[in-house]
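A protein chain is absent from this complex, but the other protein chains hold their places.
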Amino acid sequence: MIRRLGTGLAVLWAAATASYLALLLAPGDTVDILVGDGPDTPEIRARITAEWGLDRPEAVQYLSYLWRLLHGDLGRSYQLQRGVGEILATQVGPTVQLTFAAAALGVALAGIIAVATAGRGRWARGVASAAELVAVSVPPFLIGIVLLAVFSFTLGWFPVSGADGPAALVLPALALGLPIAGVLGQVLRGGLERAIEQPFAVTARARGLTERALVARHAVRHALIPAVTLAGWFTGTLLGGAVITEVLFGRPGLGRVAMEAVTGRDLPVVMAVVLLSAVVYVTISTLLDLAYRVIDPRIGG
Amino acid sequence: MHPSAQAGPLRRFAPASLPRLLTPAVLFGLVAPAAFLVLLALAVVAPGLLTGVDPLAADPLNALAPPGGSHWFGADHLGRDVLSRVVHGARHSISIGVAATGLAVTGGVLLGLAAGLSPKWLDETLARAFDVLSTLPELLLALLVVAVTGPGTGNVILAIALAQIPNYARVIRAQTFVVRRSGFVEQARTFGRSGLAITAGHVLPNVLGPIPVLATIGLGTAVIASSGLSFLGMGPQPPAAEWGAMLSEARGYLRVAWWQALFPGIAITLTVVCLTVAGRRLQRRFEGRTP
Amino acid sequence: MTITRPERNPAVHRASPPLVAVSDLRVSFGATEVVHGVSLTVEPGECVAIVGESGSGKSVTARTLLGLTGPGSTVRAGSFLIGGRDALAFRPGDWRRLRGRFAGLVLQDALVSLDPLRTAGAEISEVLAVHDVVPRARRHDRVLDLLDAAGVPEPATRAGQRPHQLSGGLRQRVLIASAVAGDPELIIADEPTTALDVTVQAQILRLLAARKAAGTALLLISHDLAVVASIADRILVMKDGRVVEEGPAKAVLTAPAHDYTRALLAAVPSAASRGTRLTGGAAPVRRVAEPSAPVLAGTGLIRSYGRRRAVDGVSFALHAGETLGVVGESGSGKSTLARLALGLLEPEAGEVTLGGRPWSRLPERARRRMRPTIQFVSQDPYDSFDPRHTVGRLVAEPLRLPRAQRRVRVLDLLARVGLSPETAGRHPRELSGGQRQRVAIARALGPRPDVLVCDEPVSALDVSVQAQVLDLLADLQAEYGTAMLFISHDLGVVRHLADRVLVMKDGGVVEEGDVREVFARPRHPYTRDLIAAVPRLPEG
Partner (left out) sequence: APRTSLTWAIETQPITLNPQQWSQNKVRLLVFNQFDALLSRGADGSFQPWLATSWEVSGDGLTYTLHLRDDVTFHDGTRFDAAAVKANLDQFSKPGYNPAVSSIQLRAFDRAEVVSPTTVKITLTEPDALFLDFLASPYAGQVSPKSLREAKDLKFGGPDLVGTGPFVLDRYVQGQEIRYRRNPAYDWPPAGAAHQGPAHLSEITYRFLPEAAVRVGALTSGQVQVIEGVPATEVALIKKDPDLALRTSLNSGTAFSYYFNTSHAPFDDQRVREAFREAVDVDAVLRAVYQGTATRAWSIVGSRSPFYDASLERAYGGDAAKANALLDAAGWTRRDAEGYRVKDGRRLTVRTVAAAPFVRDRRDILAQAIQAQVKQSAGIDFQVRIVDQGTAQQAVEDDAYEIFENSRGDSDVGAALNLILPRDAAINRTRHADPRVDRWLAAASATSDEDERKGLYAKVQRAAVLEKAIVFPLYVPADQVAAHKSVQGLGFDPASGTPAGAYDVRIGT
């Protein structure tokens, strides 16, 4: 556990440093960003440089960045006249809502379809796997566009955008959740089908178990093992997909902040987002690692 | 020889069994994807054969013309032919995908092999480096790369490749561990072969086994990723026809010109579906060959 | 020890109908029929054994009796009566009520037949729950009773453990406990002892015998005639999906009627078969080893994995032309010793010499030149072949010859192990297990080694194929005078082939000496147990 924590911290440090370096290497300099498309005179530049301490050597700036990080200070946005921590704090909510809704939707859909079709007739499986294939193959933004065009513009069932109310969450969560349902569905069904062909499954049947009981008591846990190994992919897809989904649906959230910060090269915000996603990743992979041990006691017993 | 092996070819050429060959599974699992991929390859290599229209020729007076006689897939907001742009777009989208996948595979194989063969500390360091690289969601990493290097085709390739390297590196590393400890590598040592000879002769070829499958499926992923980046305006710059960028442009016209979004959308989806189907076929063949 | 067979009670036998009465059973998978008209009856309280080679249809027959033939299968039969009811008209629910309650099944692949994610107790109580054998509150106690009856020590602890925490023997016992939990009239046990050490095997057989004594009928499946000899009332011999011979156990074993049964019996290596060919024909003339300096010797070898000492102070000497057998239970360090001898592992202490010269102390670079003189045949030839290579290329790999001569030599080697030149173009996956092991032997012989290290070279093979490979090894040794370090857990095999034997236990050598001497007069108690546990065919 201590080791994991150490590794997690190392990963965080590396992520922070890597993104710091990356943005340092980018063309143009910070003053340009702070000037924006407003008036630009040497005098204005000099004042900005002094204000942000950009005249210090890069190493000093980096160290002071790390130092501030250690104190939980994420710095100030270059573009939005505010502290980064405050910006993120206001944006976490909608993104959490979106990603949780999408994850829940994806997991539920995948689970239902997998359990309903595993080991069933050719047709049911064919249709399910074709649906999964398409869900996996359509870019999330295309799903979003289609959902918007059909359910919002044409049928008017769901609001076009925004973050208020559960109705506004339906379409974005679908757009983000469907690809997840596709991949997860494939993996779960594959796992279930493999599990019910194992010798232990034959033994269980030989005890007089029904197929449903076999799936519920034995196969599901086995199918969860490969599904859990998808955790990293899963988190990445959710966080990355949130960028596109939020932009497309005009939802507030971290994804959109990240996108705007990247295009505007708002260094402090970008780095904070990078750090945050690293924290999320490390946390989730640790949690799932623990879950993995619960599901599969063979590991590290 | 097994008796059925002799009966096989005869049966295959018997005309009576032809209808049996074209089952839905074969049709959707093999014939249709193969046909589409051939068409796609043609669009990439020689788009001129599929359409004679210049994808960049703007005709503002004909902007947003619906699908019909002169524009089969309709015209976009600048009056450009959507069909021609979809066809020519294949080159951009696919070559980004291929280049990114190629780069990612090369990098992934080299790093994964290096990690798998290194002493423990170096291996651990590399493995942690893969971890760091994958702590960032693929798209966010790509955004970061694009933020550093600016939008454009080359940078999108680099971004996607960088994001996918850990996937390949991990597989290769794990595979290297397995192969390195396998019986035949040990056996080769008893024949007095040197470490280098064993790596080149046994480890590398066996490690590369899953690569064609991974790369085919990875190509699909790369196409999706690149279209996502183009959609966000990070990819090839206008007026280049690229599927993701076309979709991004079409976004503003959803209510007035559905065709502008529909056709590039279908193109991306079909491409990825067919690549995935092909990848899975390869995988089944590959798995059929090993124990 | 020997297991005494309780007298059958004719009264019981006549009073009730047979538990199983199947005639002309045919099972196909897709278009291929794998069981061709088997007829079988099991009377209450009776033990019927099915023996036969791998792939002869034993398991399929057994599983079919419980309607578990598997997906894609078609079952036909002249009559198919289970417990007096017509199973051909069964609906899924009928089968389910039968399974576990009327008949318990112990599957082949004991090691993977328990759900790895669930505790042993949960697996057993599943039967109790499904058939509502005992109320929920008493299930736990019943589980512990069952485990205890199955000879599992510390049932309370074991019930909470998962398969990976149990040894092979314990897992097999848990499986048996779960098979008898529903108090069935019939137990179908498919190869219940195959993966186990002899001593554990003996315990399992005793357990089954006890169930039988309690009145439960047994359908026992095995490829090992000796295993069933001690317990079966009747024996069916299967070959290629047909029953070729059937009769009372004693008759089949001592006076086999069918050629196949005879061959099967002859192929079993034992003390009696020593110096003969198992597959018939003239025994090879062996050059008697001249007393000389050992070609391979180890002194005081120690090697650990983590804290565990896998090999703990072993010394041995192998002389030219001699076969040194190494026996011992699973985990006793046999394979580790082999790898030390091959210079694939460095000993922590002690030294291995090859041809009287230092070997284990050399740097790998220097060892490489000497490697052709010591070659290796492993238990799993499949794993020792690069899956991408053809047989020709595999056999050619250790040869240091110009290209042109190499091909000739490969074909020559293949011919020597009895493989046709056409084999050279095939991939190992296209060969049978016996053929694969021949390829492995041909490859090991390529560099004309002085020493051949064989780690369980025949334990994955059927008796008849095993017989062929053992004969081949004997022939080749007679011809080339190669010294062999021969590792096996099968005492019969070692007794058949080896000149001297090393008995290992927990990483150390407990006994060493001439094979005949050790087997006739074992000094160490462990050796004695080992020998006693070996099942025997009745003398015929």
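When the chains are written out, they are named A, B and C in that same order, and each has its own residue count from 1.
Throughout what follows, contacts are C-beta pairs under 8 Å (C-beta built on N, C-alpha and C of every residue); 3 or more make two chains touch, one makes a residue touch a chain.
The structure displayed is predicted, hence computed values, not measured ones.
Trainee: Please identify which of the visible chains the hidden chain touches across the whole complex.
Mentor: Listed by label, the shown chains it touches are A, B.
Trainee: Taking the full complex into account, find the residue in B:50, B:78, B:114 or B:204 that is in contact with the omitted chain.
Mentor: Per the contact definition at the top, the residue touching the missing chain is B:78.
Trainee: So one chain is hidden, and I want to know which residue out of A:64, A:90, A:210 or A:283 touches that hidden chain in the complete assembly.
Mentor: Per the contact definition at the top, the residue touching the missing chain is A:90.
Trainee: Of B:107, B:151 or B:195, which sits in contact with the chain we cannot see?
Mentor: Going through B:107, B:151 or B:195 one by one, B:151 is the residue touching the chain not shown.
Trainee: Consider the whole complex, including the chain that is not shown, and state which of A:143, A:248, A:273 or A:288 touches that chain.
Mentor: Spelled out, the listed residue whose C-beta touches the missing chain is A:248.
Trainee: If the hidden chain were put back, which residues of chain A would touch it?
Mentor: Counting only chain A, the missing chain is touched by 26-29, 32-33, 35-41, 43-44, 47-48, 50-51, 79-83, 86-87, 90-91, 94, 148, 152-153, 156, 159-164, 247-253, 256-257, 260, 263-265.
Trainee: Mind listing the chain B residues that contact the chain we can't see here?
Mentor: Considering the whole complex, chain B reaches the absent chain at 56-58, 60-61, 63-64, 77-79, 147, 150-151, 233, 237-239, 249, 251-256.
Heads up, the rule we're going with is that only the chains that are shown with their structure count from here on.
Trainee: Centre to centre, by mean C-alpha position, how many angstrom separate chain B and chain C?
Mentor: 47
Trainee: What positions in chain A touch 2 or more of the other chains?
Mentor: Nothing qualifies.
Trainee: Out of chain C, which residues touch more than one other chain, so two or more?
Mentor: As it turns out, chain C has no residue touching two or more other chains.
Trainee: Going by the contact rule set out above, which residues of chain C touch chain B in the complex?
Mentor: On the chain C side, the touching residues are 342, 344, 367-372, 374-376, 378, 380, 382-388, 397-398, 429, 447.
Trainee: Show me the residue ranges of chain A that touch chain C in the complex, using the header's touch definition.
Mentor: Interface residues on the chain A side: 197-200, 202-210, 213, 217-218, 221-222, 295-298, 301.
Trainee: Chain A touches which residues of chain C in the complex?
Mentor: 63, 66, 68, 70-71, 96-101, 104-105, 107-109, 112-118, 123, 126-127, 130-131, 162, 164-165, 175, 178-179, 182
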